[in-house]
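Presenting chain A:
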Amino acid sequence: MTLFLAVLIPFVGAALVALVSRLGRSHSAWAAGAVTLASLAVLLPLFALPFGGDTLVQQHDWIPALGLNLAFRFDGLALLFAGLILGIGLLIVLYARYYLSERDSMGRFYSYLMLFMGSMLGIVLSENLIQLLIFWELTSLSSFLLISYWQHRKEARQGARMALAITGLGGFALLGGFLLLGHIVGSYELSVVLASGDLIRAHPLYVPTLVLVLLGVFTKSAQFPFHFWLPHAMAAPTPVSAYLHSATMVKAGVFLLARLYPALSGTPEWFWLVSGAGLTTLLLGAFVALFKHDLKGLLAYSTLSHLGLITLLFGLSTPLAAVAGVFHIINHATFKASLFMAAGIIDHEAGTRDMRRLHGLWKFMPYTATLAMVAAAAMAGVPLMNGFLSKEM
Partner candidate 1 sequence: MAYSVRFIHDVFFNGEPVDLPKTPHEPPRWMKVPVEILVVLCLVVGIAPALTVAPLLAVAAAATLQAPLPAYHLALWHGFNPALAMSLAAIAGGILIYAMHRPLLALHEHSLGRLDARRGFNALLEALFAISGWITRRIDTGSLQRQVFLFLAAALVLGFTPWLDSTSALTGSRTGLPLDAVSLLAGATLIVASLATVWLHRQRLTALITLGVVGLVVSLAFVKFSAPDLALTQLSVEVVTIVLLLLALYFLPQHAAPEHDPGRVWRDGVIALVAGSGAALLSWAVMTRPYDTIAGYFLANSVPGGGGKNVVNVILVDFRGYDTLGEITVLALAGLGIYALLENLRLDAPDRDAAGRVWDRDAHPVIMASLSRLLLPLALLVAVFILLRGHNQPGGGFIAGLVTAVALIVQYLAHGGAWMRERLSSTTQPLIAAGLALATLTGLASWAYGYPFLTSTFGHLNWPLVGEFELASAMAFDLGVFLVVVGATLLILVNLGALHDSRTRKAAR
Partner candidate 2 sequence: MEALLALVIGVLTASGVFLALRGQTFPVVLGLTLLSYAVNLFLFVMGRLAIGVPPVISSAAAYTDPLPQALVLTAIVISFGMTAFVIVLALKARAELGNDHVDGVHADEADPR
């Protein structure tokens, strides 16, 4: 019941936040913060479990006759992601309170944000593949709503449509992949799927399954050749970019790579497809980022490049590389979210994100500049920062 409750709270919270927004602007921010904390509080007692080497699986019968059940799973990977989602989510809630201007509807923003948070938690805590897919699609939908939050802007609407089309397409492919997986293994339960890696890899349908699952992963994590939606999604408010498009949602794809790693990895097809896409994205993102004039555009392409790095690491199929990939997920979430928030502060204070016009801000905001410099240094892999460590590995 606990895990179900943790996922349910943000969904109920979304309605609650929308309701209290009538009381005043700050109320919805407080409510959103409270919802996030509540969800965290529900999960907190369980945090010790994975450290003891246990995996918690909770199951609720839904339609047992059809084998459809609500099933949740809490292990180390879920712990890491749930921590990221809720922890960074809490910071974003605080940040967005000051970022949004008087004209923006707080209730709508926080309501969408809670919706997204619930869906994302649903993905990382799911035990059932079909259930995971439902939450996966929900993140695509809530991301669409958040990107198009400033509905009056054309680029916001276009970016939102593009993100929805690409991730929706990927979700469709993923459904196919999961159905094939279920057909091969005979169960949609992750515990069973993960334990039958050899069976899956030896099956004649392995290649189509892999390709379909990877299509879902690549579209969600904006890997080449589906990378282009992510920069256009930057039309969203900066807290959304920081939360969805660097720390969490684009990590859903990487999460799935990590999740299904024992089931699918270790074959030449996996190696070529995953590391190939990762390497291409890594180089492309780094190259294009160099020439972007838009501050957020630069960060978006650098996100692409880092996601490419993580994908590449998983693609290498060696245990050490996979550990490094997991480590880089943590590091990237911390420094990229802080960079996006710093970029948001600059945009907020200076009124532009054009790097041809932004110069010499040190004089005006030395403190923010220091913070951003440290984060950027972490991103560049300078020693003493976390980025250095994961690149080192």
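Here is the rule we go by: a residue touches a chain if its C-beta (ideal position, glycine included) is under 8 Å from a C-beta of that chain, and two chains touch if they have at least 3 such contacts; residues count from 1.
With respect to how the candidates were assembled, all candidates are chains of the complex that A comes from, given by their letters.
It should be emphasised that the depicted structure is a prediction, and the values quoted were computed from it without experimental measurement.
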Options 1 or 2: the chain contacting chain A in this complex: 1
Candidate 1-facing residues of chain A, complex: 50-51, 53, 55, 60-64, 75-80, 83, 88, 91-92, 94-95, 97-99, 158, 162, 165-166, 194-195, 227-228, 232, 258-259, 261-262, 286, 289-292, 295, 298-299, 301-302, 318-320, 322-324, 326-327, 330-331, 334-335, 337-339, 341-342, 345-346, 348-352, 355-362, 364-365, 367-369, 371-389, 391-393
